[in-house]
Each structure stands twice: as structure tokens, then as C-alpha cells.
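With one protein chain removed, the remaining protein chains of the complex are shown where they sit.
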Amino acid sequence: MSKETNEEQRPGIDRRQFLTVAGVAGVGTAALSGCSTDRIEKLVPYMVGDEDHVPGVATWYASTCTECPAGCSLHVKTREARAIKLEGNPDSPINGGSLCARGQAGLQGLYNPGRLLGPKRRDADGSYRDITWEEAIAELAAQVGSAGSDVHVLSGAGAGSFTDLLTEWVGALGGSLVRYQPFDNEALRAANQQVFGRGDVPDFAFGKAGFILSFGTDFLETWQGQVENQRGFAESHGYHDGHMAKHVYLGHRMDLTGMNADEWHPTHPGSDAVVALAMANVILSERERAPADAGTLRSVLAAFTPEQASQESGLAPEAIRRIAREFASHKSLAVAGGIGSQHRGAVEACAAVNILNYVSGNVGDTVVFRGGRPAADGYGALESLASELDAGRVAVLIVHDANPVHTVPAATGFADKMAKAGFTVSTASVMDDTASQADLVLPNLHALERWDDLRPAAGVQALMQPVMMPVRDGRATGDVLLEVARTVGGPLSGLDAPSFEAYLKQRWSNIAAARGRTDFRVFWQEALGNGGLFDEAAPGADVRLADGARRIGFQRPTFDGDGEFVFAPYPSSMLYDGRGANKPWLLENPDPVTKITWQSWVELHPDTAASLDVREGEVVRLESPHGSLEAPVYVYQGVHPGVVATPLGLGHTAYGQYAEGRGVNALDLVSGEDGAGFLPYLSARVTLHKTRRYQKLAKTEGNPRQLGRGIAEAMPFAAAVQGQTPAEVHGGHHEVNTEREVEAIAGWGEAQRERLDKGDYQGEHPNWGMVVDLARCTGCSACVTACYAENNIPFVGEQEVVRGREMSWMRIERYFEGGEDGEGFSTRVVPMMCQHCDNAPCEPVCPVFAAYHTPDGLNAQVYNRCVGTRYCGNNCPYKVRYYNWLAYPKLNFEEPLPLQLNPDVTVRARGVMEKCTFCIQRIRGAQHQAAMEDRPLQDGEVTTACAQACPSGAIIFGDQHDPGSRVAQAAEDHRGYHILEDLNVRPSVTYLAKVQHGGEH
Amino acid sequence: MRKLVLALGVCTVLALGALAFTSRSAVWQGPAPGDSLAAPTLAAGDTAGLPGPRQPIFFRHDIHAGQYKMQCQYCHYAAEVSQEPGMPSSQTCMGCHLVIAGSDSSSRAEIAKVRDAHNAGEAIEWTRIHSLARHAHFPHMRHVKAMGPDACMTCHGDVARMPQVFKVNNVTNMGWCITCHLERNVTRDCSACHY
Amino acid sequence: MANAMTPGVLGAFVHVDAATDAIRALRANGHTDLTVYNAAPNHEIEEALEHKVSPVRMFTLVGGLTGCAAGFAMTIWMSLDWPLLVGGKPFDSVPPYTVLAFELTILFGALFTVAGMMILSFLKPTTKLMYDEKFTDDQIGIFVPCAPGAAGGVEEVMKRAGSVEVRHAS
Partner (left out) sequence: MTAIATDNRPTQTHAEVTRDVVATLGTQSRGYTLMLFGAVALFLVGALTFVLLLKDGLGLAGYKSPVMWSVYITTFVFWVGIGHAGTLISAILFLFRSPWRTAVYRATEAMTVFAVMTAGLFPIIHIGRQWVFYWLLPYPNQRFLWPNFKSPLLWDVFAIGTYLTVSTTFLVVGLVPDIAAVRDKVTGWRKKVYTLCSLGWTGSDNQWRHYTRGYLYLAALATPLVLSVHSVVSWDFAMSIVPGWHGTIFAPYFVAGAIYSGVGMVFTLLIPLRKVLHLEHMITEYHFDNLAKLTLLTGSILFYAYAMEYFVAWYSGVAAEQTTFYLRAFGPMWWAGWTMIICNAFVSQLFWFKKIRTNIAALFVISIFINIGMWFERYVIIVSSLGNDHLPFAWGQLDPTWADWGILAGSFGWFLMYFLLFARTFPIVAIQEIKEMIPMPRKRAGGHH
């Protein structure tokens, strides 16, 4: 190969090798020395100088997130050629600039201590030994060569060039490819097929809706693209100049989505279809301008009366009517098909909701079919593969990017069936539940280490590129397939691309050609720089009712067993289908609803708990016909009294040190037997047995009640429209001091401040401040992970969380409202970080000035000066100061996790206090940049990690002294208030009160 | 009253003592008029006699920066644009040393080391001389911009006269920074460096 | 050793009034620089000796004032030397500094007092004077420095006053 093509083949790989541990910027363990004074002894320069790599300066690459099928685009921040932070790509129509907690935690997949060092082969005795890639590929080639057409591939990869290659590869062999993703919307697609005659997943325009009705569907957590949904939700449901959509949630459990509803109604599990149909009936019978062909449904719907629905759901008939009318009188959107409420009647339910949307004229408006959302083959396909396996008709099984042994109920016996395959290959980069049964493990490269692309939505073609040298000796599965193809030849000889990168570029050159772009290199560089191609989404297809629409109906879904409680497993918004379970950032990021970390738990309604006489933390055993599990109880008002709920995602038999043996797998109680090609999660009844053993819950929640202290303020929509302040809503703030006293106090304060014009405090300075809009904040906790990533916050582990020692600088406080003696139950969330008070109580008590106030209004904490008296922590009314009780970074950051550390932030040593710094390293960095360019700092040039990550745009950061800045203006909002204002600590964080619909009807 | 004055006196004396203690290390004043920059001829064997740690390659700052008057930033380019001064890649060396083989046997030997390392793709592990604690952030570019070409010498000493680099000033000592910032009346705010 | 001792006469007394008589008589005879040993302070002896009030209190006063001044000076000067803003309070905020000034007042006052006691005591050392261990137990001792010639007279006076034992140092 000529040097030129060589450049072509492997651009930047060697330009992207990161400095070895002793690097100038102190990468790796060296970075842990943080607040102590150990120093780096060796200087290791780059081998080859690189124009876009200056040590000490961040380099950004565009890439794509693979933590869930949503396909959010990334900007990867690298320093000294190692990825240190993931942020959203502002150009992406899916996630804009924001990113969820799971996406950001992708980094801990990249640097996961559990990653395999190389390929492994299982010996006869079941133990694994390391082999070379050459051996591994030879082995695989031999197996494939001899297997003929009995090669089956199980892949969780999304639509994209890799999947296309896989299809070609398997196709050439005559084998079968099963594309399986755990949360695959099978029911929704089946329902769409039935009602609209097309089996694809539409786009849901939450942003356009004025009334959102969710049937137990957690669209803010795991349903479809969480970030995309949340951005839309914030747009419509976030209060802005007199407008705010109403969100009603019907379901047996108040999940994060339910917490963000203006109304939550605990309906009986499995009753959603009939409720939807009853509403459709109400609408259709009361409303003229329904779509023409909707009329044909009248006869069918007439059967579904609110009264009947009420009996099924426990929801009052008038409530059903009221909601239906509100639904019809707004530009509305109803969603169904959430995993948490996927019972055996899920298809009916989705169909019913389709009808509801249709009769309200939402289809084509807020529900748009573009055919852009790719889906996998569904659970049905997996079942047929399982039977193939069972019949021993599979010679070679290749499992890629999927973990069926964990994500499929044990009751289906998938593991045993898999064992019947002649030869099993896994491409997992961590020994997960499935890989630990494979004969050959060929660790794939992490998405940030390899070339790839995805087509996650209409008009989006997202690219991935290696942003750094592989952390471990993995190999891109694409390359492996091609190499096998070369070795095997024969049927595979058609696949002659020298590498997957070449294959990818070939396909993209076709795209370029199709777009009439002649110079591919320019096109390619643009595409790489932008992170792919983001085209205008095509207009939606015109969708009409299909014949199947008339076959809608309702019969009560069946539940296995005769236990007294319906068992409701639900996907965890942090762990998703379980792939998050090996990432400490996600394990320690409290569940947004229960605020529990690192553990599995069983949710019980207070009445249920009382009747059973169990308390929080008591370990109970749940038994269903399919199995049993033991987990501690969490008493939660937001769960239907007849239901016990448990999150999915834990209970791995293998998957690295963090996941293995942690918690329980809720699927153990569920059967795989289903109705129609999907896995019915909500299909078992359980009996509950007390063990009288107790386990302390690792939860960050102290007392869930506000005790009337006005921490998380909220106001009715009506009040907000009238421009009332939170104080006015409470009946006005009563001043205890007289006029003259108030003046005197203010005057005295001023006099004090005038004396502060000394030293660095002379002259004009910015005053950094923040505004948090509680009307937008959903509590999704993306900001928490962003803070961990940006500020080198150590995770502390289950036991330390139990002792209340979590270090999370950003804490989402979740408060319960009402719920007692009949009044409606609701929750409020308030992000709590250092308030950077002007009269900070923590500062004067520090004997050594470790806590002090900077000229630009920051409450600074000088780690290396701190002696650790912790007086500041005691005196902080917001309790946002966190103390290094033990040497957490040294104890917990196992290799190669330290490679992720941000070199601009000191790693705190044992015995010092730390807290939110308003991302001072970003401020100082921007100030340096501005100074180098001899210009003042512009508003918006610097923002905090939390604000940057927030999908709802609930956080605004900037200079309060600059009257033109966004933050200064937002702080003027009539909803603005300060938490614990009476203490006169003058926080720099202004909260905008939450706005709630209700009381209008 | 006399007591008060006396007490004040005591405190001031103590403070002055502290000041003297910290600012004793010399600040480079620029080359004395008329002294030649011609570097002595030295072999790698002589390094033992020279101050400073012995480096894997006997790189002669006194030849490069002294005799040939190369700007520091020619090799340490990052110092102008980044917090980190960085170390020049062996490619930078080869830029010149593809053609320059060295005047005498000893220098030829040293240059050969660089070439071999570069061809073999091995990184050269230089022994670090100035190393700041991790909790202090020192933006090199700001200082270079503010103090011009002589900025480097203020802290690193007259490297142009050092056959083998050694530590002149105790720059890892906070007193060193503060003294300078006081003299130049620039910020002393803790959070300018500590975060 | 002996030749280092101050020549004079040492008398021991059991009875306090005997001792006072002796003191008065000796002072009358012009022996004003007596040294009287006793196990505990005793008014009668003090009266007999007509001591003035000890000047140790001047040390206490000076010490206290020094401490107070030092306290305020140190705190104010140090907080202005590197002004750091905490809790929106003035850099030199006197109210809290009063506490430190107070503590230093006490500290210096006490130390100066002790110093004063020692200095004043050592101004009139007793090391070269004749002494007996009974004086820290239950007897009163009176030492009169005098030339060997005058010793006889002194002993005479002591005996008459009722001393239980008289010894000569030369």
C-alpha cells in the first residue's frame, strides 16, 4: 500500500495514541494524587507531533451514542488523546446538545475495569484461556467454514452499515440473522399494523402537544428516545409566557414520567385498552369534526362505556369523560406501549390508543409516520431462534451486542437452549451473562474506538469514529467478519473490503455520489466533523384506518398464578435493559423515583405494607409460578395498592465486578409465554412472604416531606398566568421587621459591603449565577452524571451510600406532596447544588480560609488548604458540601477508569471537603481563552456541565452582573425564589417555581 | 501605646522574614552585556559533572537556545497556546536532524540516539525537572503572553546557558508565585490557580 | 562551701509570737535586712517586718495591656495582609477579634505575673543564706547577716525572744 492510502486506511489511529500514564497532563493513576503533592517524574512526549493535538488543550470529535437504540449524536471531549467527557451534538435533531445519564456513562463502558484484555477460548473444563487474535479468527473461520448454512447470528446492533454487512455476511452463508433488542416496541408496531396497516414506529411530537395522555408509558425514561421525548416535553410542558401543556398519566405506578404529570390516576394493571376505547367513544360521540373514516368506528366503540372502563380500571367515569373532553379540546397526544405496562393485552392497548389518537385527529399531527424509526426483529424472532437452538439445528451461534441470558426470563430456559448450539461466539467486550457461556469470546471495540454508523431516525445518518487508541486489545467485529470472510472465502468471497472502515467509506461514497458530491474526501471530512448527515425529516405519510381497526376490542389480560399482587417489573431509567449495571455512575445515580442506589428493591403501597406489617428495608420474598426473588421493601405511595413493583436491570450472573451478583433480576418471576410476538413483562401474580430480615436501603433520601419549608415551590397554572410570585401564592410574605428596621438592616449590609473594596476585590467583576426552572426539570438526573464526569467525583459504593456518604455535588431532591387522607399524591423535584451564597455561612467558619468568596462571586473551596474540620459542612443550610471520609478515588477508581479523569480538575484527597464549584475550571478556561484573544467574555460562552447536559434546558448559567445575560433576565421571572430565603444567605441560584395544571376543570 | 507599636513591629518583622525566605531564589535578569553565548564542547561523559539530572539524551539547551538562539517556543510550541508546555515530539527533532548530523563525535552520538528512537517508534522518557503539584493550575500561555519571550527564564532560569537543565528556582513553592504576583500587582485570588 | 555562705546568725523559733518579738528587737537594733523563713505566709510576721505591697501587680498590668494590643494588632493586620472575603463580612471585622484580644490579654497577663514573681524573688536570692529544713515544716527561722563580731549580740537577742536553737555562719 502506498503511504497515501495508508494515511487513508488508518487516519489518526497513531495520531490518537494517548500519553502513557506519566504524561504531561498526568493521565491515569497519577491523576489520583490530586490534593496530595506527589508529582510526575517522567515526561513522555507524543511520538509524532499532531496539529490537532496540543497537550493541555481539548480536542473534540463527533460520534454517536450506542447506549440505547435512540441514536443520539455525541461530541466527545478528548484530552491528551483520551476521551474524558461525552456531550450532546447540538446539530442532532434527536438530542440537540443534551445527553441522558446513560449516554454520558458510556465512558465507563469504554474504561470499564471489566473489559476483556483480548480474545478468549473456553476449554473443555469450562475455564477460559487467552488466545491471540490470529488463533481466534482462525478458530471462528474453521467453525464457520464447516458449519455451512447453520450459522445463526443474534445481533442487537441498530440499523447501519454494520448491520448491513452482517446481513450480507449471514446471507452469503445462508444462515439466519436475528436482530434482537429487549425493548423493541413489538406491541406498538403490531398495533400500528392492525390499525393503520403499517408496522413501523411513528415520531411522537411531544413538543407540539397541548395535552399529553400517557397510558403507563415512561416516555421520559426508556420508551423511544428519552432525550428526544424529554426535549419535546420540556418545550410543551415547560411553562413559558402563559402556556403549558397538561400531562395526565394513567398507570399502576407513578414512575418518573408519572411524577411529571399534572394528574396521575392509579389504574388497575391491564385496563388501559378499555379506558382508551371509552375515551375514544366519548370523543367520537360528542365531537363532530373527527376524521371522516373515524365514523365507521362509532358502532364498534359504542360498546365501551366510561362506566365499564371505570369498573375495569378503578378510574371514575366522570374522570374518564373529563379527560376525554380535555384530550379532544387540545392539540393532544396519547402514548402507550411502555415496557412497564406491557401485559398480554399490550397490542390491544396500543391499538386502542391508536384509535384514541386517530379520532382526535392527532395522527399525522402529533403522531407522524415517517418510516424512519428502525426496529429489530422482535421477541418472536428470538423465540424461533430459541426453538432452532433447542432442536440442535444451530452449528454456530454468534451473539453480538446482546445479552439474552439476562434480558430474557430464565423461565424460557434460553440459556440451556443456547448451550445446545454447536459453537457459540460472543463479541461482548465484558464477560456478560451470555458471553460467559460462549465457546469463543471476541471482544468488540467500544463505539468510541471503532468506525461505524447508525440510521436511528428519519433523515439521520450518524457516524462513529475512533477518538482514541483502543483501551484494551479488542477488535471491531466488522473487521473480524471481513477477515473471517477472507479466510473462509467460498460463499463469503464477495466480501472483499480490506477493513470495515473501508467498507463503511465505500457505502458513504455511494451516499456522496447519490448527493452529487464529487469530492468524497471533503464530503467525508464534513460528515465526520458534523457527526454524520442530519437532513430535514421527510413529511409524514398520510395514514388512514386499516380494516384491522374495526377488530379492536378488550378482554382482561391474563396473569399467571393466583398470588394476591400483580407483579410489575419496570425498566430502570438508569440501567435500561441491564446494560447499565456495570457502570458505577449509573449504579450510584439514585433512581429518580425512589432515590435508591446500587440495589434492587420491591415497591409496596403504604396501605399494603401496613396490612402486611412490613417496613422499609425488610427483605421480602416474592413467589410467582415461574420463580421467586428476595429484595428489601421500599414503601412508595405512587404504586397501585394491588401491585408490587421491582426495577429491571440487576441480578447479573456475570458482567464485571460492579454488576455480578448485585441485586435480583425481576424477570425471574416472569414467564416468556406471550400473546403475540412480544415479552409480556406485566404478566405474573406473586405472593409476598416476610423473611424478617432487614437490609439498609442505599438511598439518598432523608425525609421525603418538605415540612412546609418552601423548598420545592409550585403554583397552579392560573396563578402563574396572573404573574403571581410563590410568596403571593402562599398568601404573601409577611415582614416581621418594621419599615425602618428593614431599611436599617439593608443600609448596614451596604455599609459592610462598601468596606470590601480591597485587594483582588477592587473594581468590576462578574457575578456568576444560575437559574433552575422547576417547570422544566423532570428529575431525570442527567445533570448528576454530567457533574460526576466533569468534576472527577468519586463513586463511593453501596455501603458508603448506606452511610449517607455519597459525593454527588448535584443532588436531585425529591419531595412527596399530599397522598394522605384522600388528597391527591404528587411529587416535586429540586436540583440541589452549592448555592454560592453571597453571605455564605460556610465561609467565615473555616479556620484556614479554605472556603472563601472569590471576587467573581463564587464560593470557592481550596482543597489543598482544607484541613478537614467540616465546620463548613455543618453550617451549610443546603447540605451541599461533601467530605472525603476515605480515600475514595484511590479506593474506587480501578484501572483503567482513571483515564477518564478531567485533568483540569483536582482529584480530592482524603480528609478534605468538596462541593459544586459552578464548574470553575470551565469559567477559568473561558477567561484564559478570552484573555488570549484580548476580548471580554461573552454571555453563553461558559456554562456548567449540568446546564450543558440538561435535556429540558432547565438550568441557565451566566453572569448576573451583565443585565443582558440570559441568567440575569431569567432571574427576574415572577416565579423566581430562593430556597431558605429567610436565612439571608443570599444564594446565587434562583429557582423558578414549578407550575401545575389542575383545578381548572 | 508603645506596646501596640511594638506588637505591630513584631508582626511586621515576622512577615518580612517570611517574604525574605520565599523570594531569596534569584530571578533571571537577562544576559550580562558582552558575555559570549558560545557553548562549551562537552561529551555525554561529562554530564556527571554538570548540575541537574542526567537525561536519556544529552540534549544541549546551551547549543540550541544559546549558541543558535532558537526561541524556546520553536520546540515547546504548546507553551504559547496551552496550559501545558508539552514536550516536543521526536518528529520535531528530526525536522532539523535529518540534515544536521552533529559537529563532533559526542554530539553525533547523541543525535543518533534521537534518530534511532524515532525510527524505532520509541518514546524518549525525559526526566522531569519542574513539576507542579496537581492542585495548582499554571496556564503557561497566559504567562508567556503577559511577559513576552523572556517569560520562560523568569521561572526556568537561563536555560540558554545550561548544557544540562537544572532547577534554578523553587517554582513548585507557592511563595515563588505569590512574590511575583505581588511585585507585578496581579491577582492573588486563590481560585485563579486552585480548583 | 561554707566560706561561700554569708556570715551571720540563724535562729529557729517554734512560737510565732517569739519570732515576731525577735524580729522587732533585731530591727530595733538596726538589723533591717533580716530573712525570715516560714512554711506558710503569716500576717504577724509580715506586720513585724512592715513589708510594702509587692510590685508584682505592675507586671500583670503591663502584660495584660501588651496582650490586648497584640491581639488586636495581629488579627487586624493579618486579615488585611491578604484580604479574603468570607460570608460577606468586612475583612477587618473587630467584634470577633475581641475574643482573641481577650484571650491574649489573659495569657500575657498571667505569664508576665509569673515572670514578675520569679524576677522579684531572685532579686533577693536566699541561696547563700543559712537555712534549715524544719522551716518548710513547722518552725520559723530568722537569719541575720552580721560580722562575726556582732554575732554574739544577735544571738543574745534571739535567745531572749525565745528561739529554740541558734547557729552561726561564718
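Note that the chains are named A, B and C in the order they appear, and that numbering of residues resets to 1 at the start of each chain.
The rule is simple: a residue touches a chain if its C-beta (ideal position, glycine included) is under 8 Å from a C-beta of that chain, and two chains touch if they have at least 3 such contacts.
All values reported here derive from a predicted model rather than from experimental measurement.
Only one of C:Ala12, C:Leu26, C:Leu65 or C:Leu84 touches the chain withheld from this view, namely C:Leu84.
The residue from A:Ile711, A:Leu756 or A:Leu937 that touches the chain not shown here is A:Ile711. In the full complex, subunit C touches the hidden chain at residues 14-18, 34-42, 44-46, 49, 51, 53-54, 56-57, 60, 64, 74-75, 78-79, 81-82, 84, 86-87, 89, 93, 96-97, 99-100, 102-104, 106-107, 109-111, 113-114, 116-118, 120-121, 124-127, 129, 131, 133-138, 140, 162. Panel shows subunit B; residues 14-15, 17-19, 21-22, 173-175, 178 of it touch the chain omitted from the view. Touching the omitted chain from subunit A are residues 701-709, 711, 800, 803-805, 811, 813-815, 832, 841, 844-849, 865-871, 873-875, 877-879, 882-887, 909-913, 980, 983, 985.
Basically, only the chains that are shown with their structure count from here on.
Relative to the C-alpha centre of subunit B, the farthest chain centre belongs to C. Across the assembly, the chain pair joined by the most C-beta contact pairs is A-B.
Here the CA centre of subunit A is 82 Å from the CA centre of subunit C. Note: centroid distance subunit B to subunit C, computed from Cα atoms, is 64 Å.
Centre to centre, using the average C-alpha position, subunit A and subunit B are separated by 47 Å. Contacts with at least two other chains are made by residues 188, 190 of subunit B. Across the assembly, subunit A contributes 759-760, 849, 852, 855 as residues in contact with two or more other chains.
Residues 749, 752-753, 755-756, 758-761, 838-841, 843-844, 846, 849, 851-853, 855, 986 of subunit A touch subunit C in their complex. Residues 80, 82-92 of subunit C are the ones that touch subunit A when the two sit in their complex. Across the complex, subunit A is touched by residues 77-78, 81-92, 118, 121, 123-128, 131-137, 139-142, 145, 172, 187-192, 194-195 of subunit B.
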